[in-house]
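Below is one structure; the comments refer to it alone.
Missing here is one protein chain; the remaining ones are kept as they sit in the complex.
Order as written gives the chain letters A and B; numbering starts at 1 within each chain.
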Amino acid sequence: MFLRTALLVLRKDFTIEVKSREILYTTLLFALSCVLVFSIAFVKEGEPLEDAAAGILWIAIEFAGTLALGRTFERERYGETLRALLLAPAPRTAIYVGKMLGIVVLLGVCELLLVPLVALLFRSPLFAEPVLLVALLLTGTIGFAVVGSLFAAMLVRARTRDVMLPILLYPMTVPLMIAGVRGTVALTQTPADPTSAIMWIGLLACMDTVFLVLALWTFEPVMTE
Amino acid sequence: MTISVPSPPTAPVWRLSLSPPKAVTADFDAVSLLDVSRHFGRRRAISRLSLTVNSGDIVGLLGPNGAGKSTLIGLLATLVVPTSGEVRFGGETAQSLGTGLRRRLGLLAHELHLYPELSARQNLQFFGRLYGVSDQRVEAGLTRAGIEERADDDVAGFSRGMRQRLALERALLHDPRLVLLDEPFTGLDDRAVGIVLDRVRELAAGGAMVVLATHDLDLADGLVTRVALVRDGRLLADEAAAAGLRARYRSVVGHA
Partner (left out) sequence: MRKAFLPLLVVTAAMFAYAPVMIAHADYESTMGLVQKVMYFHAPSGMVMLISAVVCGVASALFLWRKDPAADRVALAAAELTALFGLIVLVTGPLWARKAWGVWWVWEARLTMSFVGWLIAVGYLFVRKYGGPGSDKLGAALAVFGTANVPFIYVSVNIWRTMHPMTTVVPTLQAGMRGAFWFSALTLFMLYGLLLTARVHLERQRAVLDELYLAEEDRS
């Protein structure tokens, strides 16, 4: 019941997105613009600053992810469909998990574009250890989606939700960003340092678990008025 | 593209509460609000309200803006938690009944709960699958709403009346026992109003409980079997519907 509901919600979001591709395209383009702005800031005499690529990649993911979160939940606000979802005869946390998985998938698609782009623009050997990089991105993105989906759902009815989401989300995702960036740096430096990267991945997995459990406990009390 | 996931055995995939899994709720015959209050700081949305709705009742929840009608509907839908008092469904609270209770609830609010980016059929199929309703029922719902020819068009292109009919079918797809309607007549033409009226009467005849919050006293007049007059979160009168509803409303609630 739980998994089935979550997957139904995920599939519904996927169907909507496939039809218009609005959130996907705009998020991608936003991420691209981010990378552009950062590259102007962080390139010195034609050469990218050392390790800038790692930071830029993760910042672009975070910024684009924040926008995507806002827009995904805006869809549920129009027509108050979130209310209707909360009325479904399934555990309410299943709705949360469905939305969260949707964000993971969306950001995953963005990363498919961003990673090669950043590698290219910044001449960064991001693909030196592809398996570890994927693991790093996966754990980091899941952590971001877990926290972000909860906060975005919480803020759906708030008047100042657009600005509150970044204000609340960015400090909360600091350890995720640190782990992500340092892990990426460990993978792209010469010589590569896979041991450190694995340690960071482990830390991320730990954070993901704690945050997910907290989110599952908190979702229902927070969503009922 | 079909994703079918086998439902897990009776013990769910993971359980974060300690209570055992609930059986599917049997039908209940009465819903009671017992001395319910809901306040937001200093503002009292609902003030010590007691009301019972029985099977077959069509209760008209009438009152001016800000009277607390929407909050009451929210309380009955388990979307709002009372600050004091209880809401009981057939003698049990929502907590003890678990998620099975929501299978017996249907809500249609002003915002219609439809995804404009999806087609009518996709909307009904999504909600239908959430409730475990068969695809044939979904098709039947589309026919009842009178939109079979446009079933695959995006809801965004529908007129208000068409959306309302579709939204009504969505709310009733799973045969709910307690039907909550918050301003269902806004923006409807005559024919659509007639459809809604017939549907509501049919539901009540089938044993459902209908709670209808509305401003439209004339429409409520011919329809409701009981009248609950509210103002400022308080229940001013709870009585059987009689002729001259407008006059009765004016005398009790006043020109608020």
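One rule holds for everything that comes next: a residue touches a chain if its C-beta (ideal position, glycine included) is under 8 Å from a C-beta of that chain, and two chains touch if they have at least 3 such contacts.
Please read all numbers here as calculations on a predicted model, not as lab measurements.
Per the touch definition above, the residue from A:F38, A:F73 or A:F211 contacting the chain not shown is A:F211.
Residues 39-42, 44, 47-48, 81 are the ones on chain B that touch the missing chain. Mapped onto chain A, the footprint of the missing chain covers residues 147, 150-151, 154-155, 157-160, 164, 167-168, 170-172, 174-175, 178-179, 182, 196, 199, 203, 206-207, 210-211, 214, 217-218, 221-222, 225.
Methods note: only the chains that are shown with their structure count from here on.
Each chain gets a centre from the mean of its Cα atoms; for chain A and chain B, those two points are 36 Å apart.
For chain B in complex with chain A, the touching residues are 1, 3, 5, 7-8, 12-14, 16, 74, 77-81, 99-103, 105, 107, 109, 111-118, 122, 126-127, 129-132, 154, 170. For chain A in complex with chain B, the touching residues are 1-5, 7-8, 11-12, 15-16, 19-20, 75, 78-81, 83-91, 93, 213, 216-217, 224-225.
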